[in-house]
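Note that this complex is displayed minus one protein chain, with the remaining chains in position.
Letters are used for the chains, namely A and B, taken in the order the chains are written, and counting of residues starts over at 1 for each.
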Amino acid sequence: MIDKTQNTAPNKKNKRRSISAEVWRRLRKNKGAMIGLVIAVLLILMALTAPLLLDYKKDVINQNISERLQSPSLAHPFGTDDTGRDIMNRIIYGSRYSLSVGFIAVTVSLLIGVPLGSIAGFYGGKIDNFIMRLADVFLSIPTFLLALVVVAAIGQSTFNLMLAVGVTSAPSFIRVTRASVLTARNQDYVEAARAIGVGDLKIIFRHVLPNSLSPIIVQATMRVGSAIITASTLSFLGMGVSPPTPEWGAMLSGGRKFIRDYSYMTLFPGMAIMITVLALNMFGDGLRDAIDPRLKR
Amino acid sequence: MSDENLILDIEHLSVRYETEDGIVHAVNDISLKIGKRCTLGLVGETGAGKTTTALSILRLVPNPPGVVECKKMVVDGKDIGALTPRQMEKIRGKEVSMIFQDPMTVLNPVFTVGQQIAETIEIHEHLSKEEAYEKAISMLELVGIPGARAGEYPHQFSGGMKQRVVIAIALACNPRLLIADEPTTALDVTIQAQVLELMKNLKQQYDMSMVLITHDLGIVAEVCDEVAVMYAGRIVEQGTLEDIFRNTMHPYTEGLFNSLPNIHNRQAELRPIPGMMTDPTNLPPGCAFAPRCTYATEACNRKVPDLRNAGGTHLVACTAYDDPQFCIDRRKEHV
Partner (left out) sequence: MYRYVLKRLLLLIPVIIGVSFIVYFIISFAPGDPARIMAGAEASQEDIERIREEYGLNDSVIIRYVRYMANFLQGDMGTSYMTGGSVFDLCMKKLPATAALAGVSCLFTLVISIPLGIYSAINQNTWKDNIAMVMALLGVSIPTFWFGLLLILLFALRLGWFPSGGNETPLSIILPALTLGINMLAFMTRTTRSSMLDVVRQDYLMLARAKGVTEKKVISKHALRNALIPIITTLGLEFGGLLGGAAMTESVFAWPGLGRLVVDAINQRDIPLVTGCVLITTILVSVVTLIVDILYAFVDPRIKAQYSK
């Protein structure tokens, strides 16, 4: 009996490896998902290499009144803003802020949500009740309002923005993780493992967690997009980053006064946000379909 | 049998499903004639094409991916293939009704059983809403459910009762032909007996013809007058109850009988049919049963055997019978 366990362990690992290979295979067939992935990767690369291409002091925040409010031209493909700064440079550099806020906020959510959700789902009972009540209370407050309030309370800065957005998305991760862990925990193979004497911790790590990861991964991918939007909305309202940071939402806020005659200031930063979120959503959709083809239509 | 006495006349029906994983040949060139007031048992394992045949009669084969080809399909004198969708809708539930296999999923969860029975009546008979509902209640009583329960929802009934509701819906408008697709398979054995009893009585009362699809030979013996045995989308043996049960000819039919545990000889080993049902996306050029047949010869693999007359009403499709001396073991025991 025990020998059989030893034999199934490496087989399970092989099976898991081939599951991700299977997912990748399905993902590759999905054109939309692949386009999304490519665009997202390009954006990430752009964000990472921006400091090499642009000098922050000179290209991004240096005000040059003589060049202000110029429409798009060869010299300034996206035009210049009201203080003469090149918009394209600011958008390229701004990707660092938008993307990092998105990813770090989701990481914060995961760090809070996954452990709490796992505990709630695995142990059930009073702990589950307490954690879920807490999550429910947080979820009753409209997310954006909560983020607004948190930022107002802890002060305005890029880091605080990440924290605020991350904390406010955490409850939904608690929910997803808990549901996922609950399903996995009730599977027959967990009972089988228990029946042959496998310990709790091993069960969680070997059996329950790997099988509950998929919904969490899908949720995380989708949430990066909404985190980016929330962060840029906060910055748009003046609650997020502080000037002269070239965050896309903040740029839209600055361009608002000039919307009538200099509409390009409104067009390009918003387009940047949308393309980023679109790419992430396309990839997220594809990932969800690839992980569970039953959901696919 | 003259044409006026036929309730169902099918000639050369073939149905295939064109899917991503290949073409599934579900029904391959079958022909059936059922007389009025006659009950035909359509027997075969899962995947033999029985349900698809039933759906074709009502033109309910999902399209895509199903493709139906049929030379002739006449129900009570009406040419099914030539009807418009509107005309077809008039026939469904009125001239021809169907009972489905799984009562648990076949009733709409958001409507009461009374409403679901009454709907059929409202569509086909010119009665007011109240009159239709009254009739629905009497149909419920007919199948043994108290009329007071007409206002309840499907989830409040057990499996057996749900199936009775399905029967009530099917019979509400006095169909000439009832197609029952494994009506008792999903039910407990004791409930099975009750539902079968109900169907036998109703058959008498309503004076209707029936196609009973099943894999259970016991049920066939109880209820049917004629039997057609299907394998891999083809009819391999057909005849009266006597023909099939006492004069079994096809090796597959013999295999089906052999698979039944022998209550008189508890010590005997079970004799299942070896191998598995042929892959319907990959049918062999010859007889589909040959790989599993104990009597198979080279000739069997060369071409698909025709359904030939083996005496009176008995038809069988087996190359072995080219040899007039051939006889299967079961026959030998009886002789």
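We take it that a residue touches a chain if its C-beta (ideal position, glycine included) is under 8 Å from a C-beta of that chain, and two chains touch if they have at least 3 such contacts.
All of these numbers come straight from a predicted model, not from anything done at the bench.
Of the options B:Phe100, B:Tyr133, B:Tyr231 or B:Phe289, the residue whose C-beta touches the omitted chain is B:Phe100.
Checked against the hidden chain, the listed residues B:Thr19, B:Thr46 or B:Asn108 yield one contact partner: B:Asn108. When the full complex is taken into account, the listed residue touching the unshown chain is A:Asn281, out of A:Asn30, A:Thr245 or A:Asn281. In the full complex, chain A touches the omitted chain through residues 133-134, 136-146, 148-150, 152-155, 225, 229, 232-233, 236-239, 249, 252, 256, 259-260, 263, 266, 270, 273-274, 277-278, 281-282, 285, 297.
Interface residues of chain B facing the missing partner chain: 58, 60, 85-86, 89-94, 97-98, 100, 102, 105-112, 119-120, 123-124, 153, 155-156, 166, 169.
We take it that only the chains that are shown with their structure count from here on.
Averaged C-alpha coordinates give centres for chain A and chain B that are 55 Å from one another.
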